[in-house]
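What you see is the complex with one protein chain gone and the rest in place.
Each chain gets a letter, A and B, in the order it is written, and its residues are counted from 1.
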Amino acid sequence: MSSHLNVVGQSVRRSDGIGHVTGRTQYSADRSFPGMLHLKMVRSPLHHALIKGIDLSDAERVPGFVRALTAKDVPHNRYTILSLIGVEPEEEFVLAEDRVRFKGEAIVAIVAETEAAAFEAVSKVHLDLEELPAVFDVEEALKPGAPIVTHWGNNTFMYEGHPCRRVRFGDVDKAFEQADYIVEGVYNTSPIEQAPMETTGCIAVPEANGRYIVYTNTQALYFSLDNTSIILQIPGNRLHFIGGTVGGGFGGKVDVIVEPIATLAAILTNRPVRFTYSRSEEMQVSSTRSAWRIYMKDGVMKDGRIVARKVTSYADSGAYSRQTPYALTKHAANAAGPYNIPNVSIDAYCVYTNRQPSSAMRGFGITMASFALEVQMDKIAERVGVDPWTIRFINAYRNGDMKPHRKLAEDATLIETMQAAATLVGHELPDEFKAMTSAPRDASHDGGRE
Amino acid sequence: MASTIVTFELGGREVEVMVKPMTTLQSVLRNQLGFTATKEGCRQGGCGSCTVLVNGEPMMSCLLPVEDVAGQRVTTLESITPAEGLHPLQRAFLDANAFQCGYCTPGMVMISKALLDHDPAPSDDDIRQALTGNICRCTGYRPIVRAVQAAAEAMSDDAGEQAR
Partner (left out) sequence: MTVKSYFLPRSLPEALRLLQLHGPELLVMAGGTVAMPLINEGISLPEAVMGLRLAGLDRLDRTDGTLRIGATATLTQMLDQDAVPMLREAARNTASWSIRNMGTVGGNLFTPPPGGDVAVALLALDASVTLAGARGERVLPLGDFFTGFMTNELAADELLVEIQVPIRSEPTAYMKFGRKHANTPAVVTVAVRIEWHEDRVADARIALGAVGPYPIRARQAERLLVGTGLDADAIAAAAVAATQGCEPFTDGIATDWYRRKMVSLFVGRALEQLAPGAGAEGR
């Protein structure tokens, strides 16, 4: 390694390492403040229901009860996290209004002197709910007559007026007619909880100067600050968010869930308020990686070239969309894979159901595309009668190829990565694959297709 | 029932706390004594981030009413951190980058301490067995196992030198 590099090739000690091994790193829940109150949520026991009434009278009598917050206490109760980047409509509720759309949805926030009192008061809030039919499957949710989850009359997120994110490249139908083989597959993935070791949480502390300090373990400090500002209708300069120390996130802490309500409680009580998820809430209420169903149809020539790929994908967003619309956009850009396919059609639907909301988790949208399309590649190899390496080398994209979503490939490395992988696993590649590079096609002489 | 006073030994000194009935040792350590190295990952005994030693044996402090440890010896990460420098396990975790977010680290160090106290030269499998109740979501465990091995070697070298 070059001598002028101080970091590359060196083992660099982490700046937070001493704090971690001594336990002196301060995570948000490691702080406490005099007079700190505890917030716990009353949550929907049903997947889908109308809220007919909320009876707080028994809860209010619990010793240590301070106050309850319902939807009418929240200045701008309906929000959408990604409104900051122009995504609409506002669709999620800080606290449920007339309807709950998933089991575990927050309805009433209880603020109490101790955690024990908060738990007890939560157990004494009586909900009058009228159960509604619920839908838990993406394709069921799109059938006529399905229970409607959203407030706008269908169960899809709308992309510029369309019910799905679309990619159109070449003419797939014509290419299917000309193909020697049609290979089809359907792929399902399950929701996955990010399960950070530290649960989502924050403490909101009123300052004497009218500002609020919020110690939070969010992965997205300014998402949290800006959305809190919108929801509480107070200027951002009255909010001082302190974060940066996150006990694991993996995408599970980019939704803005705890800060707005904890800050509101701090405003209304003028006392520090802590709202930290229990492990059950983290697992059963916080958003997960979404469940997906992906249909793939490929047209393939006898020599292994893929000439057409049609993808129809459904992501289960759950009751609210959070970051899932963005996942579909990424998915649509990547569902053809790192392969040069001249005819591609992709429809990617963000579907609302009565499941726990899904959102970000490590490559969300792309991970599922990769799973589906790489299994599909193996199926194609089997059908054509070549090995899985061959099918990938002959279809691999190169720099200068136009990707279906009209981005020119500039950083293609699939060929080189596969060559390195073959070496590592001791697989001897044919000379023609060893000689391939990701260099633009017109500059290479390795027999790649035009 | 009113609050009661519970006395126990924490890191070599006697502490006395006034607690509501059945307050957990975890809560006493974190909320009353400010010993926040003991973490709070699940409060279900499922993650190991709150592991402490009671009379030298690892236990989940989230499942332990503090009344149950009255008069007993409790050891937390704070207790084993020397005034200067680091415990060999802490040094090994640091050197091996055996953490990323750091939230499991205190529990990992404490269960590893218990292991090395019982068995100064554990096998790879012994280490993995001992650590099964301590979850880490960042590292994939390999650097942690390496750190425990490195600490065992460092401690046996130290012991050898002291014997000479």
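Throughout what follows, contacts are C-beta pairs under 8 Å (C-beta built on N, C-alpha and C of every residue); 3 or more make two chains touch, one makes a residue touch a chain.
Just so it is clear, the structure is predicted and the values come from calculations on it, not from any experiment.
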Query raised in the report: Which of A:122, A:141, A:164 or A:391 touches the chain that is not shown?
Result: A:122
Query - Missing-partner contacts on chain B, residue numbers - result: 1, 20-22, 24, 43-46, 48, 51, 57-60, 62-65, 67-68, 111, 114, 128-130, 132-134
Report task. May I ask you to list the residues on chain A that touch the chain which is not drawn? Result -> 40, 114-120, 122-123, 278-280
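The criterion applied here is as follows: only the chains that are shown with their structure count from here on.
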Report summary line: Taking each chain's centre as the mean of its CA atoms, chain A sits from chain B at a distance in Å of 34
Report summary line: Within the complex, chain A is touched by chain B residues 20, 30-31, 36-44, 46-47, 49, 76-78, 81, 86, 90-91, 93-94, 97, 99-106, 109, 135-138
Report summary line: Interface with chain B, chain A side, in the complex: residues 11, 13-14, 16-27, 29-30, 32, 116, 194-199, 246-250, 278-279
